[in-house]
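A single protein chain has been removed from this complex, and every other one stays in its place.
To keep things simple, chains are lettered A, B, C and D as they appear, and every chain counts its residues starting from 1.
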Amino acid sequence: MMTTQVPRRPWLQRWHVKPIGWTLVILILLVASSRMTGVDVGMFFNNLGQFTDLLVRMSQPAWDYLPVILHPLYETIQMAILGTTIGATFAVPFAVLAASNLVHNRWLRGIIRLMLDLVRTLPDLLLAAIFVAIFGIGSTAGVVTLAIFSFGMVSKLFYEVIETIDMGPLEALESVGANKLTIIWYAVLPQIMNQFVSYFLYTLEFNVRASTVLGYLGAGGIGVFLQRSLNEFNYSQTAVIILATLVVVMAIDGISNHLRRVLL
Amino acid sequence: MQTTISKKPATLTLWRRWNWLLWIAIVAVIYTWAITGLHFTGLQESAASVSRSIVHGLVQPDWPYVYNGSGEDLVSLILQTLAIAFLGTIISSLISVPFAFWAARGGKEWLHVRSGSGKVVLTLIRTFPEIVLAIMFIKAVGPGSYAGVLAVSIHSIGMLGKLFSEAIENMDRGADEAITSAGGNSAQIFMLATLPTIMPEFISYTLYRFEIAVRSASILGMVGAGGIGTPMIFAIQTRNWPRVGIILLGIVLMVLLIDTLSEQLRKRLI
Amino acid sequence: MDKTPIISFKNVNKVYDNGTVGLKNINFEIPQGEFLVVVGLSGAGKSTLLRTINRMHEITSGEIRVEGESIKAYKGRSLRLLRRKIGMIFQNFNLVKRSSVAKNVLSGRVSYYATWQSILGLFSATDKQKAVQALQRVSLAEKLYARADELSGGQQQRVAIARTLMQDPKIILADEPIASLDPLTTKTVMDILKRLNQEDGITVIVNLHSVALAREYADRIVGLRAGEVVYDEPIADVTEADLNRVYQTV
Amino acid sequence: MDKTPIISFKNVNKVYDNGTVGLKNINFEIPQGEFLVVVGLSGAGKSTLLRTINRMHEITSGEIRVEGESIKAYKGRSLRLLRRKIGMIFQNFNLVKRSSVAKNVLSGRVSYYATWQSILGLFSATDKQKAVQALQRVSLAEKLYARADELSGGQQQRVAIARTLMQDPKIILADEPIASLDPLTTKTVMDILKRLNQEDGITVIVNLHSVALAREYADRIVGLRAGEVVYDEPIADVTEADLNRVYQTV
Partner (left out) sequence: GCGKTTASTSGSKGYAPKKLTVEFVPSSNAGTIEAKAKPLEGLLKKQLGIPVTVSVSTDYNTIVEAMGSKKVDVGFLPPDAYVLAHKQYHDKVLLQAQRHGLTEPGDKANTELVDYYRSQILVRKDSGIKSVKDLKGKKIAVQDTTSTAGWIYPAVEMLDQGVNINKDGIQTVTVKGHDQGVLSVYNKNTDAAFVFQGARNLVKKDEKDIMSKVVPIYTTGKIPNDTITVRGDMTGKWQKKIATAFKQIAKTKKGHAIISSVYTHEGYTDSKDSNFNIIRQYDKKAKALDK
């Protein structure tokens, strides 16, 4: 009795066309990229000692350097807070306009999205350079750079969140006879508030880390000191800078994790 | 008919009101600190002329730089940047998976020691400046894009691991339960239920990280770890705006292309 | 006294963009104050039918009249006024989970306010009392300040009803309001609807899966199959056999 | 022939970490081959009860025996063997949405394979045929290669049943298997469970909200309220009034 006919699979599935195709494409890309970048696995492991050399030299942080970097570290945090706030504030209306479930006008949405994409593509290094040229060395350039960078990042994260919200309450309000703005206020914002907080803090953290790079171009903050310690080969100072940044990042991460749970 | 709004419980009212005020106060203090702590510079006298030459350079880009067959033109370097970002992202996305499970908060874990330690490690990796990482790898494998690949691979673990672990924390455990109740062991649960369920999010985050890696590959150029970054920084430092213009154009086109592709991929895979 | 129908369908057709036929040549009238139950298999077009009445879905051809006027040309403000007149209760409640019950209930009244007022939450004291009363009607006044997601399913459903009451609707559309509720809550919800119908004279249209409930509460039952009306009888004439016919697969 | 009970509860208590009492002093036995329906209000502890039987939830005190053996000490392999013996059907199906129906169904058989075999998908031809047969039993063989998320709710529920069949279970636990299904699909699903019970002699325990269905399908009905058994009668003795008592609010 036990011979039930197993139905035939469609051709595509039977020969695993899609998975095999994808694997092939990725393999080809991997091989090509490895060629292009000269990847050599053996060499890396042979020279692991050289890799850890710097870590060893960093292993004794020069704690007396800490007072020196406290002020720039504060400056970094302050710049990050302002930059993120400005960027995120502007991101909200643009994210709403870019969300396909709220704006049905394809053209408007397309134009807004293109704009957001363009903003996002600008490398922060270039932005920093340009704003240093316009505002001179100092925090203004840093804040503006971080603001634009955050704007690009948050707006994208944000319209993706908006697109995943539950449309039910929107429908309900629509059926009550509410207009667009009211609907957004009552049905959209409450749903995305906690994600917003989470992404805001995530961007803040990103920006604190980014300042270590922006300093290289004179946009203020801790980066100047990172570069100086590297140029003096004073890795025990580098270690202090990294650890101090770590504390800040962990604090933000902790707040974010906590809020995510509380607001959920 | 007269109804009055029922009174809320007194303590609750009190706490809710204070709660709210407390938050406002904290936020106000933070912003006051941030604003007063920075000293802002206004527009420079030279801002107008500098902006003009920047714009001028951007609208009259250095076209011959696009391709000249030397392997050091825009097209080749952008391809190299893509290669660095691609390899780096793929490697880090694989390494991130175990890290993510390490850092994801589970149900009945004692004081969250495991996940807590995982989170700290991921934060440390994320905070370790990419530049220092690149220097370390250059010491190990010499200057060039290989060092860039390694730096991106390791650095990305910090962010991908975090995003992955949050995805794991938020995932729907239903399918896991089903396999558990069918008597599957943890490896089987992972392969047959967890992984297929979580895959779309992993892929989506990986694509997102790829976009970021492409942009941050320019930072690596500063220390000679390959890619389009080095010429861009030289051009900025020597105020060669037409060159900056064409590089920017290249990066914009590249990122737009990646965006479109990853959007398509995302749609197809999820 | 001959009642003029509050809602009338004339040759209504609805084809979805992907070609699915949602409604096919619908023709019937609903007199003011009726308690109408729509039954039919999953995918029969019940939700579609309800949603065309307040223009949440557009119809492809034909005409729907509400209070004697064709709703086709309504736009902007006039459409919002139509919707204000028609309360809708959704199968999955459609509450803003993170907002308080009070806020959810008051949001039913936004169309009576200017945008800025409703955004600033400047509801009149009268309306706040009205909200409490609405919650009292569904026996839920004590949950006024709870967050919507702290409530059980049945309680959420009742909040949704209270929200609808705030609109002062003349018509209530309820799309499977009792799916996945336990028998006790089911009865509560259906009783509330019946009371609104009888005490306030609101016309009620309910989609249901349960034939037993339909027979218990309806004045009249309409059966749909594949977008067509296959059954339409006042409750006195409904027989079990008839209803089972509606549920036969096509 | 006196049947030894396949499952027995002795003074079982379950208190959740947050202090909620899930089960309170539960004492009863389920003979082999019975079709038991558990009814009760939302939050009464029905799901909790079911989940303690295959140790998806741990109990706080008391003893549960399956086939005469206390399941308390089971660990690792022995626990997996216990779970293999007990099939569970979830209210929300718990399918891997992105995997094919075949894969979902076969995954019910993992406990018969070594880890590496199941991971590589190396299921035997016999088991593949078994999967087809299981799907045939729920009339869904033609969907073998469809992705789970392409199916309607009722179809997904049936896939979940087929997956359970693959386990060759002696006991099936079904947690509200028909919530939000239409009457036709409801009947299909319940009929399948009944057939498994009668033809294969599988002991079936079902949580239900619908008293009508309980009376139609059960051999015996157990009523829970606030974690306690407040009703326990063979079907012959069940009266409508009794059941309504179970649904009274406390």
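One rule holds in what follows: a contact is a pair of C-beta atoms (placed from the backbone, for glycine too) under 8 Å apart; a residue touches a chain by one contact, two chains touch by 3 or more.
Since this is a predicted model, take the numbers as computed values, not measurements.
Looking at the complex as a whole, the chain kept out of the display touches A, B.
In the complete assembly, the contact with the undisplayed chain comes from B:Ser49, out of B:Ser49, B:Asn170, B:Ser186 or B:Thr260.
Screening B:Leu38, B:Ile125 or B:Ile138 against the full complex identifies B:Ile138 as the residue touching the chain left out. Looking at A:Ile86, A:Val103, A:Ile137 or A:Val197, the residue that reaches the missing chain in the full complex is A:Ile137.
The missing chain lies against chain B, touching residues 41, 44-46, 49-50, 53, 70-72, 134-135, 138-146, 221-224, 230-231, 233-234, 237-240. If you put the missing chain back, the residues of chain A touching it would be 37-40, 42-43, 47, 50, 53-54, 132-133, 136-137, 216-218, 224, 227-228, 230-233.
The definition used in the following text is that only the chains that are shown with their structure count from here on.
Inter-chain centre distance (chain B to chain C, centres taken as mean C-alpha positions): 46 Å. Between the Cα centres of chain A and chain D there is a gap of 45 Å. Once the centre of each chain is set as its mean CA position, chain C and chain D turn out to be 35 Å apart. Across the assembly, chain A contributes no residue that touches 2 or more other chains. The set of chain B residues that touch two or more partner chains is empty. The part of chain C that touches chain D in the complex is made up of residues 41-42, 152-154, 179-185, 209-212, 247, 249. Of all residues in chain A, those touching chain C in their complex are 166, 168-169, 171-179, 181-182, 185-187, 190-191, 193-194. Partner chain A is touched in their complex by these residues of chain C: 54, 56, 79-84, 86-88, 90, 92-99, 103, 107-111, 115, 118-119, 160, 163, 167.
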